[in-house]
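A single protein chain has been omitted from the complex, and every remaining protein chain is retained in its original position.
Chain lettering (A, B, C, D and E) follows the sequence in which the chains are written, and residue indices restart at 1 in each chain.
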Amino acid sequence: MYFYKEDLINQIVPDKPDPAAAKVLQEALGGQFGEMRTMMQYFFQSSNFRGKETQYRDLLKGVFLEEIAHVELVQNTINQLLTGAGGEPPGDSGVDGAPLDEAVKHANPHHYIMGAQGSLPVDAGGNPWLGSYVYNHGNLVADLLNNVVLESTGVLQKTRIYEMSSNKAFRETLGFLIVRDNAHQNAFAKALETLGVSWGKLFPIPNYDINKYPECKKYVDLGYHNAQFNYRLDEHRMGEIFSGQSPSRNGGELQVTPPPNGFPVPFNPEMPNEHAPGLTDLNR
Amino acid sequence: MYFYKEDLINQIVPDKPDPAAAKVLQEALGGQFGEMRTMMQYFFQSSNFRGKETQYRDLLKGVFLEEIAHVELVQNTINQLLTGAGGEPPGDSGVDGAPLDEAVKHANPHHYIMGAQGSLPVDAGGNPWLGSYVYNHGNLVADLLNNVVLESTGVLQKTRIYEMSSNKAFRETLGFLIVRDNAHQNAFAKALETLGVSWGKLFPIPNYDINKYPECKKYVDLGYHNAQFNYRLDEHRMGEIFSGQSPSRNGGELQVTPPPNGFPVPFNPEMPNEHAPGLTDLNR
Amino acid sequence: MYFYKEDLINQIVPDKPDPAAAKVLQEALGGQFGEMRTMMQYFFQSSNFRGKETQYRDLLKGVFLEEIAHVELVQNTINQLLTGAGGEPPGDSGVDGAPLDEAVKHANPHHYIMGAQGSLPVDAGGNPWLGSYVYNHGNLVADLLNNVVLESTGVLQKTRIYEMSSNKAFRETLGFLIVRDNAHQNAFAKALETLGVSWGKLFPIPNYDINKYPECKKYVDLGYHNAQFNYRLDEHRMGEIFSGQSPSRNGGELQVTPPPNGFPVPFNPEMPNEHAPGLTDLNR
Amino acid sequence: MYFYKEDLINQIVPDKPDPAAAKVLQEALGGQFGEMRTMMQYFFQSSNFRGKETQYRDLLKGVFLEEIAHVELVQNTINQLLTGAGGEPPGDSGVDGAPLDEAVKHANPHHYIMGAQGSLPVDAGGNPWLGSYVYNHGNLVADLLNNVVLESTGVLQKTRIYEMSSNKAFRETLGFLIVRDNAHQNAFAKALETLGVSWGKLFPIPNYDINKYPECKKYVDLGYHNAQFNYRLDEHRMGEIFSGQSPSRNGGELQVTPPPNGFPVPFNPEMPNEHAPGLTDLNR
Amino acid sequence: MYFYKEDLINQIVPDKPDPAAAKVLQEALGGQFGEMRTMMQYFFQSSNFRGKETQYRDLLKGVFLEEIAHVELVQNTINQLLTGAGGEPPGDSGVDGAPLDEAVKHANPHHYIMGAQGSLPVDAGGNPWLGSYVYNHGNLVADLLNNVVLESTGVLQKTRIYEMSSNKAFRETLGFLIVRDNAHQNAFAKALETLGVSWGKLFPIPNYDINKYPECKKYVDLGYHNAQFNYRLDEHRMGEIFSGQSPSRNGGELQVTPPPNGFPVPFNPEMPNEHAPGLTDLNR
Partner (left out) sequence: MYFYKEDLINQIVPDKPDPAAAKVLQEALGGQFGEMRTMMQYFFQSSNFRGKETQYRDLLKGVFLEEIAHVELVQNTINQLLTGAGGEPPGDSGVDGAPLDEAVKHANPHHYIMGAQGSLPVDAGGNPWLGSYVYNHGNLVADLLNNVVLESTGVLQKTRIYEMSSNKAFRETLGFLIVRDNAHQNAFAKALETLGVSWGKLFPIPNYDINKYPECKKYVDLGYHNAQFNYRLDEHRMGEIFSGQSPSRNGGELQVTPPPNGFPVPFNPEMPNEHAPGLTDLNR
């Protein structure tokens, strides 16, 4: 069973709204290689795991637990990028108020129609998340290799999305997730090492210099690229895989650690022109 | 952040494999009104919640937490219904062994091709789960009404699926979930009562006599239809909504309670003819 | 605006339930070349029509109107094929009653989970109807050619579906629709004749002998293959196209005629084991 | 069977083309909560209705009939927003003519590729309409509650779309539909009242002041928010439900009335640069 | 079996990047009427062909072979329209470099996230290619009529896409494909002539003057609108259909000819800010 403490896994850095950035950041939430995919893929892989080598199952479950918090982090980042991007509330300016301004023209219109300027389970092109994204064939080698591809593609896409806006909330979340995807890339690469693979200089994928990303650097300094956060309230066998030398050229020792101290979940203000939550006069 | 203790929210009752039952039970996992939908819908609704009336947000979050455990319960039930349904392993009988037998002809073929006789994120017709199932418009009244429809449809579908097999694992899981969907129906109906609605004799939906379902009765006797399980490790405001008289004709007092004692997560045996996990000779 | 008289466009012949037949007949309702497609395609083509040659627009609109009645006819046929196919109601036999029997094993499970043994907007494989089926490019020649393909494929598919069950309700509806698709094939083929095409011996498509289908013969004898039913309450220009020699080898004169006398819409009995409509005790 | 008189249910107010507005208005046509959904949902619910309480079936059928006219109204509004938005026809200016201008950059490209500057069965994000949008579980309470959610979400989305352009054709159509969605919200809320629910102050959803929308006011003054338009050519039982005190805080008496006088269907001019209808020289 | 010589079927004319043009040109690659559709449709039609009239099968196969080269041509054109459209590489300018500029705001974001500024199997709206686009019912008349619609719609869409940018690479590829679609329209129209149809003045569809498109004219002068390129390394019967008078008003003799001399496949430069191919330091 699953327990919760209201802490965000990383901070949301304040900055101005940027709905075009919110649109492309959706890829990291509801895209084919986004956080909903990683969350659901590791959930199915760990629940459907066969056999006694439960150190692998525990690793899959462990990464799954963190991915729930990643989904929550991206949801909150998108909300911040959207909030305040819709102009003056009509409640103040009247219904003849100005239509959506320039910034909103490059937004996902569903952020303003289906969501109350809130995140959606879709990708950067507005396509809804699909169950067929989940890869879980039950053959551990195939599943682990697919996980390596998934985490590597996650980093690759995030470095590309990163270029699309200099908004600080946007880049901070991407920077944190790039480092954590790196750690998960290491987790699955290491699992394959226990099955006999030597990766040489292949990792990290892509072959980028993480130090060029200022937002990443502080998380690397904290050792987050080599840590597996432990969200288990009971015994587990993750450390049998996640320990020893990192499979990446960046080096270091892999280590199961407690999760970071959480950050407050941001407050989403009322949005009268979206009728959200729209309770005025009702709950009295 | 999210924490885990390896306990299943309910038992998996042993019985014979029944792949046709596994096929239709997928509706309760990956269907438009299944547990993946409830889980993701309440996740988005609670993360995107606007305004200060956080008693509603905490209720949404609280139900979300239990839904993760529901997904896990259905995954494990499907796995048990499938395991052993593929005939003798070819590893023993040779590759000329018998092809899939009668039982498997009415199965979802993807349970044997994509999954290693394991659950999938699809519905009873094999359609993949879709992000567009999630309803989260940010208007609390609309969101709550949709949640009532969702939980009511969940019960309605499960009573219909229940008729499709007398397998004990299948019916026990359905019975437990019917009672819990009932509790969540009560949660959202009660939330609408706080906004002024009087439901009369409308609930439960559908208008069924729960005592006719022997699997349900023991959970009703335990009061599970009127309980909100508390998976929070910190303070919350759920009890401001979930308390007082039940909105259902079945009566009783709504109460936030600790979760049930967990049950062991079943062991999924190796499946050589599915190459799952397929590690022999590799990890040495 | 659209008006309604509660008459079915053709009779529903009584016969036993046949849920496997209901499953495949869905193709004629929600398939890529089914009645929902024809209905929506001609709706969009007539609403979006450009230019002054409104005789073509009126023809499109006229066929659209009949297609609404076709959708209704197939819905009712599917309902009859399903009703009574689920065994004894559990309300009588108790919840330990027999699970779904042999017949239902070859049914679409959604007919029993989503529908209360009722029709669905899906095809024979259970795939939901898609807006992208609609062809409406606004170029009249391309639109008319596509309509010819659509009606011809409608007949072709129905002759193939016809082979799948000897159920009388199933075959009567298919026989009627084959003849009417023939008339609509003639309508669009004739429209292309007015633009200069000579079809030679090409029609009907497929090249079948309609007299081999006993259900069709009586409708041919009534001249339904050469009639355009007129559902307009005002003036129109359909007859400028739909008149003169039929473009088909079957010959005859095309004629705009009043619609047939309607047939009573069948009564769908309550279905307690589906909780449909499930009102007992509520509306008092 | 279905009959037609060539009248639009409301006027199309003349204004300049606005293809970006056409793009977002598609949500009200082919979106998950748009007019195609309401039309098809009530069509299936009324055709598949079970039992003798036909006053509910007649109400469902009655709203269905109006929804066909709503689809037609939105199609025509989108056509007007698109017509003239593609620059000079190349037939006059030559093929070296200017490419699509600024306005078109924010359009749905399919409006110019698949449609001849005409409406499409897609939503504001360009996603095709899906059969799985239709909710018809055959349990009357669940179906009615879903209809309340559907109509409420229709209003909610339209008030949000309304903010996206001040184009008069766009706002007039939205204003009319907001009022009519309100009436349909009342219809289904009232049907649930007959089953025992008291709504208190919950309606209208969202909790908006309709008088702030100048386009809405005149329709409210006409009583359109409390009227059920009668498109039946025979007897029906709608009035058994749709009568008495409105369930909304806006008050008034519900009443079945004749439909409004229709408005002329706008003429869509030829569009040579789209080859629509493209008949020149052919039909002689 | 299939053989390859590294030649492009037409030239890629150099011009500046234009990512908005790349976005809409995707319709001609992965759209419902694009080159992936034609390629796969004729592949299935020729492989599944029934009966001894193999002159039709050979024609289908022959057009299929050219369509593979068309897909390759559009892929390369899109690549050229994208390459260089992403600003300075961050490797040079640092991670604080400018975010995506104005031009990219109207691009398909997946061209920069999933592709490394490369083509994708999607349409102009970003919707992925669907297997259900393929029409192959096995009835030769219906299949040929559908092919005529497909090729006609291909031309129609390309003349509309042509208006969207004056980029030379974009227009040259469209011009070449318009002429070749014309030839394929003639092929299938001629095949229907052998079955008895006289087309009158119907072709070409749409009814456009190809001489107004300067890019088309040189290909018409080369006779490409009346040629079937022969990619067979063995005997075939295509010429039994594709010969004699063109069915188009443009006149001329149909003729099976050798394919054009190929053009060099363009070199796609490395794209460091996309980590493509990202090999630096690895393969040493």
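In the analysis below, a contact is a pair of C-beta atoms (placed from the backbone, for glycine too) under 8 Å apart; a residue touches a chain by one contact, two chains touch by 3 or more.
Computed from a predicted structure; not experimentally measured.
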Which displayed chains does the hidden chain touch? A, B, C, E
For the chain left out of this view, which of A:S132, A:S166 or A:Q255 touches it? A:S132
Sort through E:F43, E:Y162 or E:F242 and give me the one touching the missing partner chain. E:F43
Full-complex contact with the absent chain, from E:P128, E:G200, E:G223 or E:G239: E:P128
Identify the residue among E:T38, E:N76 or E:S246 that touches the chain left out of the display. E:N76
List every residue of subunit E that touches the chain not included in the displayed model. 1-9, 30, 36, 40, 43-44, 47-53, 56, 61, 65, 68-69, 71-72, 75-76, 79, 114-122, 128-132, 134, 136-141, 194-196, 231-234, 236, 259, 262, 268-271, 274-279, 282-283
Residues of subunit C in contact with the chain that isn't shown? 20, 23-24, 27, 31-32, 106, 123-127, 156-157, 159-166, 201-202, 206-208, 212-214
Contact residues on subunit A toward the hidden chain run 32, 127, 130, 132, 135, 137, 139, 141-142, 145-146, 148-149, 152-153, 156-157, 192, 195-202, 205-207
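Operating definition for what follows: only the chains that are shown with their structure count from here on.
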Give, as an integer number of Å, the spacing between the C-alpha centres of subunit E and subunit C. 36
How many Å are there between the centre of subunit C and the centre of subunit D, using C-alpha atoms for each centre? 25
What residues in subunit A touch two or more of the other chains? 114, 122, 126-128, 274-275, 278-279, 282
May I ask you to sort the chain touch graph into line, ring, star, complete or other? other
